[in-house]
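Sharing a structure below in structure tokens format, with a few things to ask.
What you see is the complex with one protein chain gone and the rest in place.
For subunit A:
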Amino acid sequence: MTAARRRPWPAVAAAFAATLALTSSAVASPATAEPPRTFADNWAKGPAVPIAAGVTHTTWTETTADKRDAGRLLQIVEIDPSTAPVTLESAFGSADALPELVTDQLKASAYTTRHPHAGVNGGLFRAEDPNGNATHTGVAVTDGVLHSSSCWGGGEGTAGAVIQYGVPYITKLLTTLTLTTGRGETYTLDDINRNPGRARGCQRDAGDIKITGSLFSDLDEIVLFTEDYAAQLPKPGSDSYKLPAGEDDTGYEVVIDAAGAVVDSHEGRGLVPVTDPEKFPAGHRVLQGIGKGAEWMRTHLALDDRVTVNQKLTDTTLGRDIRLDSSVDVVGSFHHLLSNGRKNSVPHSCNGEVLGNDGKTMICTDSRTAIGTTTAGRSVLITLTGKSIEDGDYVDGFATLLDAEPLGLVDALNLDGGGSTTLVTHTAGTTTTHTPATDGPAPNHVYRKVADTVFTGHGGYGLTAR
């Protein structure tokens, strides 16, 4: 059928139908008692402030502070790629290894004249070593380049947002990483861009053994380092998140070029000058092995050997593989707050629990960040904070808040929060951070450097005629 034969359905009817279809719990039960206060009773909506064509910023202000000293702010950046040349993407700044401020990551993602319109902090991450390096917790992909394996999640992976075509698709993600030699020998890679031997934040595969809390260990690993790691590679003996005494293997290190040829191999780790473009050209990657991983590299990888790094990203919810090409970005997390218009079961968890001002009730002051979609198919970047202090909610409380019918959300993924929560907009040449700085000791709070950022930028641009 041609475009000329299009017949629009009544827009208001469609919108109303969509609202009905997504709020079944709200209309299914007739009121039988004094109705509880609703989202609309407690939150006042501000104007949708245009940031750029196709991008708006709306602030909801909590009017009833309840057990808090002051109401909170729920801020939503809404992105409509059907009306304007806007993208949804992720970025990591100048080096994947190094956490950076959201503002710096946005600046680094494009030329000054094409500064992104708005962005928030991205996926979960952990500090890695004394150099200040950080490691992603869960899948992280930028422009099709995988920067971290998935969390194991019992073989199903953990939640992440696959950002492609201007839309975040939230699902459980599992990576499969293998190294294959030209002779057909294979070895399973354990992770990407982190210190071999121990994983922070989550178990990466079934072989990782819990040391304490969320610290896991595997003393027989091979870890891949991408060319954009761009910082000092891990060295033996520099691990500040202790492996068992004497078990930080000196290991083995191999450099492969863009074509997959082994161009260097040597004992030890951290010896490759990855930040020197003359000695480490574009497309080069490094393999670090310890224990049996190092032994496999010693016995299987020689100069001029050819190797292939196979990376598979699987959406375990729908049982399909997602091809990693330059249109794909991914940010990882643990908690899928809303799916198909319904609140999911998520934990009542919080790091910053304090006594409310009624002197009896505990409240959670963890700021929150989320990414999601609306009933109209638009993407949203969301933060929940105090006006000038850190405040927020439990994870399940945040999910309940986002499930409010006036917000019209269908899917939402909880991203990194607490002191990481940051919302930045850029309009008419001015960059504004709309969330309070809450990291570090009071009263000298600063904005936290984070591992990656989700932002809306320019889908295309006119090039001035010569």
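By definition in this document, contacts are C-beta pairs under 8 Å (C-beta built on N, C-alpha and C of every residue); 3 or more make two chains touch, one makes a residue touch a chain; residues count from 1.
Here is the rule we use: contacts and distances are computed from a predicted model.
Undergrad: Look at the options "Peptidase inhibitor family I36", "Acyl-protein synthetase", "Anti-sigma factor domain-containing protein" or "3-isopropylmalate dehydratase" and return the one that UniProt uses as the protein name of the missing chain.
TA: Options "Peptidase inhibitor family I36", "Acyl-protein synthetase", "Anti-sigma factor domain-containing protein" or "3-isopropylmalate dehydratase" considered; the missing chain's recorded name is "Peptidase inhibitor family I36".
Undergrad: Among A:G71, A:P99, A:G122 or A:G166, which one is in touch with the chain left out?
TA: A:G166
Undergrad: Among A:G153, A:G356 or A:G459, single out the residue that touches the unshown chain.
TA: Going through A:G153, A:G356 or A:G459 one by one, A:G459 is the residue touching the chain not shown.
Undergrad: So one chain is hidden, and I want to know which residue out of A:N121, A:T137, A:T373 or A:T435 touches that hidden chain in the complete assembly.
TA: A:T373
Undergrad: Just the residue numbers, please: which parts of subunit A touch the chain that's not shown?
TA: Residue positions of subunit A that touch the missing chain: 1-3, 5-9, 11, 13-14, 16-18, 20-22, 24, 27-28, 30, 53-54, 81-87, 143-144, 164-171, 315, 318, 323, 325-328, 340-341, 373-379, 410-411, 459-466.
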